Structure formats: structure tokens, C-alpha cells
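Every protein chain except one is present and positioned as in the full complex.
Now for chain A:
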Amino acid sequence: MSEPLLPPIGMLAELTHRCPLQCPYCSNPLELLKANRELDTQTWLDLFSQAADLGILQVHLSGGEPTLRRDLEQLIAGLSARGVYTNLITAGVGIAEGRIEAFAEAGLDHLQLSFQGARPTTTDRIGNHKGGHEKKLETARRARKAGLPLTINAPIHRHNIEEVPEFIDLALSLGAERLEIANVQYAGWALTNRDQLMPERAAVDRQAEIVAAARERLTGIMNIDFVTPDYFAIYPKPCMGGWARDAFMVAPDGTVLPCHAAQTIPSLSFERFGPRSLAEIWTDSPAFNAFRGTDWMQQPCRSCERREIDWGGCRCQAMAIAGDAAATDPACAKSPIHARMAMLIDEAQRAAAVPSSDEQFVYRRIGVVTEPA
């Protein structure tokens, strides 16, 4: 190791893959787990307790749709009892009366609510859920009324990139402290739908100007986090802040992963919580150690002055586009195959030019989903 192993700070807990929405860019894997594969309440509570012991300070409760877990209040209370900062990441549709208040009472620190569009028609079409937008507005109002701090999350792609100014107005009108303008990252379902989702270069440039101006104008009023689109980048993102460096995630069945898409790297195998403790997995798992630090790097990363800024970028993007998980993320201008990104953007624009191609999303669905009784 080129640096000592530090304890992890953040954890993303995907409590379930079940979700009422079918967004075509979902970051969940293509092979979604059914309810009968999910960890039970006590196992999640044990896992959270070990996470706190290990040094985890923040847990993002996500899915799928985490509020489909009927034990969510208990899970929040368990984390809260250990002083862990809890962030609920929800689609905000179909949350039963009184539950948001119960989450707040259990100690929830923050709620992050996704909007697929700033306009009802866009939200309903992208999530493939009629009436979704209206339900989300109601969730935001209930969250504010329960005293919960609010982030609005807007995943951006070709079909809503022109709505960025409206997203800003929407987040302001809902009283959000924070807005995430998050350009879709092409892994999981988004990779499958890349040609349908990729925005035009001109729209990306306009978006960057709009966000920069809004940040200036809204200083001290609302924070805007901007997740820029990888394919248009010069430098890659330090994915997860570096592989297994200070964060990890847990899938609904307890599989512990360095990131969302890690299972797309065929050379790695991952361990489950239960047979092994979180501490053992964090420290010893070969998959976690595979790309830790800088020793694994090839050129141009190995001698790059940004190697401990970008950490080589995204391993899964390197796998998907370069065919080698240890390659430089092709989003980096120094990657020998960086030009491939521009080609993929052009390919997507050509595909989009074909009439009616817009409607051909592969919507996210669990093979045959059985809702628990």
C-alpha cells in the first residue's frame, strides 16, 4: 500500500432493489434482487453497529426505494442511537401517511428527494409512473413540515437538460437547502440506455453556464452541487473518492462493494456481510485491495501529478470502455482512448436523430417482482 489504510467515513446502504419508479438510468445493477434476497432487520442493525465501530460517520439509506422497507424507522433509530448521520435517499412516491414524521422522530438527519423532471410530464415519463411528480411535491412539503432538511436531486440527461433553470426554481420553491444537478453516469441501466440519454454538447455547455450563474446568484441561499457529465470531461472524477479509500456500499443481500457498479468487473469477487465482518471485508477483501492507493496504476496514471486527486477515475468506466479495469478512466484527456468518448457522444446523437428513438428506453424492472405480503 502506498498509504496507510484509514477507517471508512461513509456508507451507502441499498436496503432493497424494489422501486415504484423505472428510471432508465438507475445505478442499480441490471440483475436486480427480489425481496426474498434482502437482509432482515436484525442483520442490517448488526451491520450498522459494526459500521459505526469501524468509523462510519454517515449512512445514506437508499435502494431501490428504501421506504418500501417497513422496518425503515427501526433502521434509522438504530443508526441514530450510534450517532451516525443518516440521509434518506427517496423517490418520494407512495410514502404512507405519518411515516415521514416517524422517520424524523427516529432521528433522521436529512432527506434527499429525486425529481426526474422539473415538469410533471417529464417526471412521470422518465420514472414511468403516472402522477409521480405531484406525489413528490407532497413528500417535499411533508418533509419540510416535519422539520427535515431537504436536498432535491435532479439526474440530468438529454430529456431534461433544458429544464435545469426550472429545477433550480423548483428546489427554491420547495425550500430545499441543497440541489444536486447530477448528470447521469453511464453505468448500470444508464449504460444500456446511453444512446437514448446522452445530451448534446451545446446543451451541456449551456447547462454549465446556467449552473455557474445560479451558484453565484444563490450563494448563502441554496447550495448547488454539480456532478458534471463524464463523457464531456477533461479530467475524470475521483470515483468514490478513490477505490475503497473512505467509503463503500452494501447491496440488499449484504454484498459489500467498493462502488455501485463494481460487480461489472469480472475479475473481482465480493464478500457478503454475515460470513465475514465489515472490518474483515474493509481490510482484507481482495476486491477492496485490488485498486486501493496508487500501486495498481498503469501509465499514464502511475506518473501523473493528479494520481492522488483523481485516483485514476472510475474503474467501472475503464472496464466498460477500455475493457480493462486497471486502465486510466477514458474520461481523462490523458487516456490513450479518450477520443472514444467523443465518438460515443456522436454515435448517441446519430441514434437520437432517428425518429421516435426517444421512446425506446429500456425501463428498469425486476425480472418478475414479488412484493412482500
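The rule is short, and it goes like this: contacts are C-beta pairs under 8 Å (C-beta built on N, C-alpha and C of every residue); 3 or more make two chains touch, one makes a residue touch a chain; residues count from 1.
Keep this in mind: contacts and distances are computed from a predicted model.
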{"item": "Hidden chain of the complex, named as in its UniProt record, picked from \"Phosphate transport system permease protein PstC 1\", \"Fe-S cluster assembly protein SufD\", \"Protein-Npi-phosphohistidine-sugar phosphotransferase\" or \"Coenzyme PQQ synthesis protein D\"", "value": "\"Coenzyme PQQ synthesis protein D\""}
{"item": "Residue of A:93, A:222, A:244 or A:327 touching the missing chain in the full complex", "value": "A:222"}
{"item": "Candidates A:28, A:67, A:90 or A:151 - the one touching the absent chain", "value": "A:151"}
{"item": "Identified contact with the non-displayed chain, of A:9, A:203 or A:366", "value": "A:9"}
{"item": "Chain not shown: contacting residue from A:112, A:139, A:160 or A:228", "value": "A:112"}
{"item": "Residues of chain A in contact with the chain not shown", "value": "7, 9-10, 53-55, 57-58, 83, 85, 87, 109-110, 112, 147-149, 151, 172-173, 175, 177-178, 219-223, 225"}
